[in-house]
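A quick write-up on the structure given underneath.
Left out: one protein chain. Kept in place: all the others.
The first chain written gets the first letter, and so on, giving A, B and C; residue counts start at 1 in each chain.
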Amino acid sequence: MPVTHEDILHWLQRSAQVLHENSAFLTELDSAIGDADHGINMDRGFTAVSTKIAGVSDADIGALLKTVGSTLVSTVGGASGPLYGTAFLRAGMATSGKQVLETPELIAMFDAALEGIKARGKAQAGEKTMLDAFIPAVDAAQQAAKDQLPVPQLLQSMAAAAEVGMNATIEMIATKGRASYLGERSVGHQDPGATSCWLILQALSDTVSPEIPHEE
Amino acid sequence: MPVTHEDILHWLQRSAQVLHENSAFLTELDSAIGDADHGINMDRGFTAVSTKIAGVSDADIGALLKTVGSTLVSTVGGASGPLYGTAFLRAGMATSGKQVLETPELIAMFDAALEGIKARGKAQAGEKTMLDAFIPAVDAAQQAAKDQLPVPQLLQSMAAAAEVGMNATIEMIATKGRASYLGERSVGHQDPGATSCWLILQALSDTVSPEIPHEE
Amino acid sequence: MKKLINKPEDVVREALAGMAAVHADLINVDIEQQIIVRRDAPIKNKVGVISGGGSGHEPMHGGYVGYGMLDAACPGAVFTSPVPDQMLAATRAVNGGAGVLHIVKNYTGDVMNFEMAAELAAAEDIEVVSVVTNDDVAVQDSLYTAGRRGVGVTVLLEKIVGALAETGAPLAQVAELARQVNNQGRSMGMALTSCTVPAAGKPTFELGEDEMEIGIGIHGEPGRRRAKLATAAEITETLTNPIVDDLRLKAGEQVLAMVNGMGGTPLIELYIVFNELERILKGKSISITRSLVGNYITSLEMAGCSITLVRLNDEFVKYWDAPVHTPALRWGR
Partner (left out) sequence: MKKLINKPEDVVREALAGMAAVHADLINVDIEQQIIVRRDAPIKNKVGVISGGGSGHEPMHGGYVGYGMLDAACPGAVFTSPVPDQMLAATRAVNGGAGVLHIVKNYTGDVMNFEMAAELAAAEDIEVVSVVTNDDVAVQDSLYTAGRRGVGVTVLLEKIVGALAETGAPLAQVAELARQVNNQGRSMGMALTSCTVPAAGKPTFELGEDEMEIGIGIHGEPGRRRAKLATAAEITETLTNPIVDDLRLKAGEQVLAMVNGMGGTPLIELYIVFNELERILKGKSISITRSLVGNYITSLEMAGCSITLVRLNDEFVKYWDAPVHTPALRWGR
């Protein structure tokens, strides 16, 4: 059961909704170690995405994701705008012309998105950023693919890995992004970007396999 | 038993001390209906007076009071500076060359001080100012003189009348001074200037007849 | 009390020392006499223009000493009128033989202290004319009260009148222009928070999280009434309408508009208020042809704003536009 063009649309709308619902929470996280805007930023960006994709719903998946990327770049700002924007732009380039995504295409898409974030932000694992949710998630996807798990399980294990990664950011000292200015004082706080990353991946898993209850 | 030059010196020092002790209280009163500085102003002025009169202690009463007046004018500022300053200047003019003050001289001194405040501030009784303590006090002094009470009793009745007058300001609507800007909102608050006026008159009574307990 | 100060009793003196260091090219500060004097004072045959009042309203008045505005300022203790000695010293320092204008904000204390100073100056044969500003429409004016407070218009008047004085105009004319500007100007202010007088150590009043004070002055005194917090649009209406009514501003007229911050309100909010003000006046076909937005007459760290409008005529515009070079207001040179 591949991921369809319609699944992607539902995922994006669900992400918009989840980020809207969690806007205050994400901003709260960003207050502790940043500048109190991550929830506001993500909500603004995905609200724009939600409006925008209503108009391009008949495009292929690649075109759709590129639209998402450029919309995020144009509306989010801050650190998360170029990072998520680049991730979706690269994901779109990796899925150009596709109407459905089987496991190999999914993996290619996530790889491309990850490379995009790394290239744009020049961060690595362990620096207390969204990468600390996304890298283990992509690792989990690759493992799931190797284990030939069906797509819903693959996405579920991605989300689960992202959540574990997100929780692991609590104990990290930030060395990238705004939280790095706090040095040691950043310890003990969960990274907002890692949290939004998990929310988006969880939304994907929930979209594709809504029947499977996830451990939140 | 007339009021002596030494009594006046003691009174001024005692006033300085009492105003210093009540500085926060007077400023508190001024916070409610003014600009939170009356205690600070009076304390600054009488601290300067206290220093200054140490140097002129051998002058006559008139010269001494004129020095007090000019010192207050030069150090207090605000509304109370010119008002108390003028009062003491006029009091000094009325007691020029005197070494002791019998009842008639005392009455003349208070009359002159009262006229000075009225001339300078253009206020009348009932406007919620220091006059509402001072006018009844001078009235009481005149009555005591008519009744041929000895000086300590005269001063005591002055202080008592000032206190009653001060308390009466609570219910007044201010029409002069800074409190007048509050209109009806000035009701329910005791006037700071009436309070400092009472403190000064009480200090005089306490100086001249320290043995008589006053009803505070 | 959270302030960048050392001891409360040293606030004014140390701020003056700082000001002297920053603006040595423009002003001389006599810290002992507590006066701020234009570097090139006294200027022969130029009317000296001085003002003064309590400290805590910075940049007023010291920030307005310089070319085209004030010749001297006398800062008192925080929120306390200066004493006659200061005003007399300033009057002497700026007297170039053409007399001296005293610009006095209408507060009992300021009026009385300036009055005593003028008497002392007269005794020294210095011609002094005093003009009292009283532009605050929040206050009821009547023969039987202390009258309206002098607030925002004072700043605009100092600029306009200072420019005329710079041309060498005689004292009577300078004073007359001052009276005219005062007559054509009105203000009203509001507070979101109180301020704290350093020596008092705690806020002058307490306001709930959803309350504001309407009709405040500039000394942290409570306003005419307390009200529920409202939007910038509503607040601007509340301040603007009484001004427009009192000035009887009519469609087609032009004004100089000042949106003034009370000290703790950021510029971004003042621009929002100005936006509302423009909208309201546009609705009445009144046009803002000159304006000033920022902290010009403050109450320490109070959050809030005031609005001042001055009905313009050609003469006011001419002197408003004339060059000015002071620590806080500068253009044209």
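One rule holds in what follows: a contact is a pair of C-beta atoms (placed from the backbone, for glycine too) under 8 Å apart; a residue touches a chain by one contact, two chains touch by 3 or more.
As the structure is a computational prediction, the values presented were derived from the model and not from experiment.
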For the full complex, contacts between the hidden chain and the displayed ones involve A, C
Missing-chain contact, candidates A:62, A:92 or A:121, resolves to A:121
The listed residue (C:97, C:170 or C:332) that touches the chain absent from the view is C:332
Contact with the hidden chain, among C:15, C:181, C:200 or C:214, goes to C:15
Considering the complete complex, of A:12, A:73 or A:151, the missing chain is touched by A:73
Out of C:71, C:110, C:221 or C:301, only one touches the absent chain, namely C:301
Contact residues on chain A toward the hidden chain run 27, 31-37, 40-41, 44, 73-83, 120-121, 175-178, 180-183, 185
Residues of chain C touching the missing chain are 2-7, 11-12, 14-19, 21-22, 55-56, 58-59, 63, 192-193, 209, 212, 229, 231-233, 235, 263-275, 278, 288, 291, 293, 295, 298, 300-301, 303-305, 330-333
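Keep this in mind: only the chains that are shown with their structure count from here on.
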Rounded to the nearest Å, the gap separating the Cα centres of chain A and chain C is 55
Distance in whole angstrom between the CA centres of chain A and chain B is 75
Chain centres from averaged Cα atoms put chain B and chain C apart, in whole Å, by 32
